[in-house]
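As you look at this complex, bear in mind that one protein chain is not there, while each of the others sits in place.
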Amino acid sequence: MDIATLIGIVAGFTVMTIAISISPGATIKGFIDYPSIMCVLGGAAASVLASSPLRQFFSVFRVARKAFFNQQADIPAIIEQIVSLAETARRDGLLALEGRLEEVDNPFIVLGVQMAVDGTRPEVIEEILRNEMESVATRHRNGKLIVDQFAKYGPAFGMIGTLIGLIIMLGNMKDPDAIGPGMAVALITTLYGSIIANVVCLPLADKLAFISKHELLGMEIILRGIMGIQSGDNPRIIEQRLNTFVPPKHRVTSRKAA
Amino acid sequence: MDIATLIGIVAGFTVMTIAISISPGATIKGFIDYPSIMCVLGGAAASVLASSPLRQFFSVFRVARKAFFNQQADIPAIIEQIVSLAETARRDGLLALEGRLEEVDNPFIVLGVQMAVDGTRPEVIEEILRNEMESVATRHRNGKLIVDQFAKYGPAFGMIGTLIGLIIMLGNMKDPDAIGPGMAVALITTLYGSIIANVVCLPLADKLAFISKHELLGMEIILRGIMGIQSGDNPRIIEQRLNTFVPPKHRVTSRKAA
Amino acid sequence: MDIATLIGIVAGFTVMTIAISISPGATIKGFIDYPSIMCVLGGAAASVLASSPLRQFFSVFRVARKAFFNQQADIPAIIEQIVSLAETARRDGLLALEGRLEEVDNPFIVLGVQMAVDGTRPEVIEEILRNEMESVATRHRNGKLIVDQFAKYGPAFGMIGTLIGLIIMLGNMKDPDAIGPGMAVALITTLYGSIIANVVCLPLADKLAFISKHELLGMEIILRGIMGIQSGDNPRIIEQRLNTFVPPKHRVTSRKAA
Amino acid sequence: MDIATLIGIVAGFTVMTIAISISPGATIKGFIDYPSIMCVLGGAAASVLASSPLRQFFSVFRVARKAFFNQQADIPAIIEQIVSLAETARRDGLLALEGRLEEVDNPFIVLGVQMAVDGTRPEVIEEILRNEMESVATRHRNGKLIVDQFAKYGPAFGMIGTLIGLIIMLGNMKDPDAIGPGMAVALITTLYGSIIANVVCLPLADKLAFISKHELLGMEIILRGIMGIQSGDNPRIIEQRLNTFVPPKHRVTSRKAA
Partner (left out) sequence: MDIATLIGIVAGFTVMTIAISISPGATIKGFIDYPSIMCVLGGAAASVLASSPLRQFFSVFRVARKAFFNQQADIPAIIEQIVSLAETARRDGLLALEGRLEEVDNPFIVLGVQMAVDGTRPEVIEEILRNEMESVATRHRNGKLIVDQFAKYGPAFGMIGTLIGLIIMLGNMKDPDAIGPGMAVALITTLYGSIIANVVCLPLADKLAFISKHELLGMEIILRGIMGIQSGDNPRIIEQRLNTFVPPKHRVTSRKAA
């Protein structure tokens, strides 16, 4: 589990908290203004809601959890498994793969091997696996989109809040001494908007993009492996070909069959 | 009907109204300035009008209604219908589809099946259906463009209004006490511009993009299905292939023919 | 003739004029400052001139006139004419088209039909027509580019003018009462720059893009029609294929040959 | 020689000089501040230097000279020459072109014709000429990149200079009368940055892009012409095909062979 995202966001808030704490005359409490929080978070949520179908809007929590607690696909293990299946297929024929399917966890490998065992034509296997990948990519894009929209509408409502605060303050300006605190309150929504975007949502969106790319890379490797198995390629060639998808130091060199 | 857009926009305005209401010394009335509304909305409409052919400009209301009250294509139902047609074609031949056309609502399915029944060559069927899709995509893009332009020119005229207000105020600055309220009024157009963009038009445009993508996905599925029917594919294979376009939990598994 | 652009720009200026007129203590005259106009318009023109070959720079007037008074290609009429030519070709042979060329206004149809009549090979016809389209698209892009550059350098010189004004004002600040009017004058160039971009040039550029897309769509339809005529396709098939390029309600259904 | 760029940049500075001169109480001298010039120009040069290999950095002068004094490829003359070579090849055979090579200046035509005379296979000729074009395009892109980077880092160091100036001024603020002139000086670097970008570098970069496009168009025409000559096409067909790359009024119609 990669907890960099969780650590990073907590660290971001810690940095700001320390920066405030060590400033003379400043208190954390002075930076917490509930109406401002409601204006920025509520407003941003409203615009995100208006931007997407209802069902997708509520996926934001599931998507965020994924960024925090995602278990990344173990690509070297995938390659190892594909090569091992290729060895079985070469030794005992494609049909022998059926017996090994229950030891396979990855549903994408199961789908591909099952079609190969069933004698589905290679073009059809490739088409179906590619569609499946495209479908996963679309789901990932939609999930990331919600986070991107919070990163867009958070600062927007931050600015709207500041404008509202300034207009109120400037319109009622009788006591010049009140200008400073008035502006301070007005600026808080801009600060909130900037935090939502730069401390939370933009990093989250970048991380989701990375996770998606990694998962799709794993699927691409599986697809190429299945196609190789289906056409009866030498397991060593399949291994070499799949290894080119990963950096040299993570490459698998199974010499079991050597 | 997906009313998330309507709810979202209403919620956005509600959030701002509450934020103003709970500020001491502020009234909603202080945020309603008819000349400013005219300047921002009228100016934005003028620039949008100048950007597009007359006919397209007036489509903005139809387009907005679509975002609010759109009935999304029911993709599982489409797949079910295609598979059912494929079963008829396989059992009784392509010509038997003619008799089933009247129970089909979707004009795109009707067009495709009619061509298949007429014995049109597959390449021609695909070309015509693809052109039809491209034509729909263009109409959607043009509709969304109008909304995008309002999101661009709204804030632009907000800034123009604020500049005009500032220049008037700064040029006539005799009474220093009038500076505050003068600036408050000047800033209102910026606020309006930001609301037009971030609370109304940008979410609307995102939603339109989503609706368009969904409708085109439905057409893509129909096209693939028609091509499969035309070439006499097994209905089970067609079903499996079309199902890859939707997330696993929405997949259709019609076992009627099993 | 589509005069939406003219109406839109006039309306934009009208909106601003009204906004100024109804403000107490403001006069239109206070918003007209000849040195500022010279700085913004002259400066923008200088940078646009530096950006492009001399000949292209002077095309800006021709290009602007096109956006204002463009006569759009009548696509249904084009389809009707192509179908009618296809009927002649089918009935009396390709050579019979020569006699009908003089009733055709559109030079792109003439070019294509002439090549078909001359027996030019289809690949060559397609290559030459495609190059012609690419050449038209390039001319359109170059024309739009000049307008886009004015939209970029107008606001840039608006800001340069404001900076110059501020530096002068701040450097000579003896009489505090003069600060207000000084800033008012300084801001006028920013206002001018914003008007050049948002009221005039950006809408103009969008409109030019639309006109270009429409003209190229017409050429694409002609190209497809000519290729169909050349290969002796059924006029009804040609009509159906070309109709997919236009929205349903503008489709042509010539039943002359039915 | 197209001197629009030189004229445009000189005009840009003239406009600003006049704008300053006619302002009461302003002098050109007040706008020349050597430390600020050093900060903006020197800082931008430092960041551009850090962005690129040493050799490329020094190409900026050669590149700028090209934008100012470029002699554009005369495309109609190129077409004429290609057609004339095609006539020779058709009349006297490909080998006869060798005798005409010395009258050809353009090294790209020489390279192509030489390979055709040597009997190099058409695919190899096309590959080598395309690589050559790609190589020219890359050199142009790299040259333009340096200018683009000055346009990016100029304003950045303008802002850095202004921030430094403001921090100094605000930190030492004892005499309120000194605030105005202090801010005036601080703003001068922002003005310089904006001038570097909008009056000099962005127009230069646009012009370089145009020159590159024009030169590559010339090379594309030559490539197509050489391929036509090599495959023994009719010179009239070659002429017609090449002419589609230029606007109608610049087309060549050599009737020498008619």
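For clarity, chains are labelled A, B, C and D in written order, and residue numbers in each chain start from 1.
FYI, contacts are C-beta pairs under 8 Å (C-beta built on N, C-alpha and C of every residue); 3 or more make two chains touch, one makes a residue touch a chain.
Note that this is a predicted model, so its numbers are computed, not measured.
Contact with the chain not shown here comes from a single listed residue; of D:149, D:212 or D:243, that residue is D:149. Check D:53, D:76 or D:122 against the missing chain and you find that the one touching it is D:53. When you scan D:31, D:157, D:210 or D:245 for touch with the missing chain, the hit is D:157.
Seen from chain A, the chain kept out of the figure touches residues 2-9, 11-12, 14-16, 18-20, 22-23, 25-26, 30-31, 72, 180-181, 183-184, 187-188, 190-191, 194-195, 197-199, 202-204, 206-207, 210, 237, 240-241, 244-247.
On the side of chain D, the interface with the absent chain consists of residues 35, 38-39, 42-43, 45-54, 56-57, 124, 127-128, 131-132, 134-135, 139, 149, 152-153, 156-157, 159-161, 163-173, using the contact rule stated above.
By definition in this document, only the chains that are shown with their structure count from here on.
Looking at the partners of chain B and chain C together, they share no chain. Look at the contact of chain A with chain B and you find different residues on each copy: under half of the numbers used there are shared. A rotation of 70 degrees, rounded to a multiple of 5, brings the CA atoms of chain C into register with those of chain D. Per-chain CA centroids place chain B at a distance of 41 Å from chain D. Residues of chain A in contact with two or more other chains: none. Taken as a contact graph, with one node per protein chain and an edge wherever two chains touch, the assembly forms an open path, each chain linked only to its neighbours along a line. Chain pairs recorded as touching, per the definition above, are A-B, B-C, C-D.
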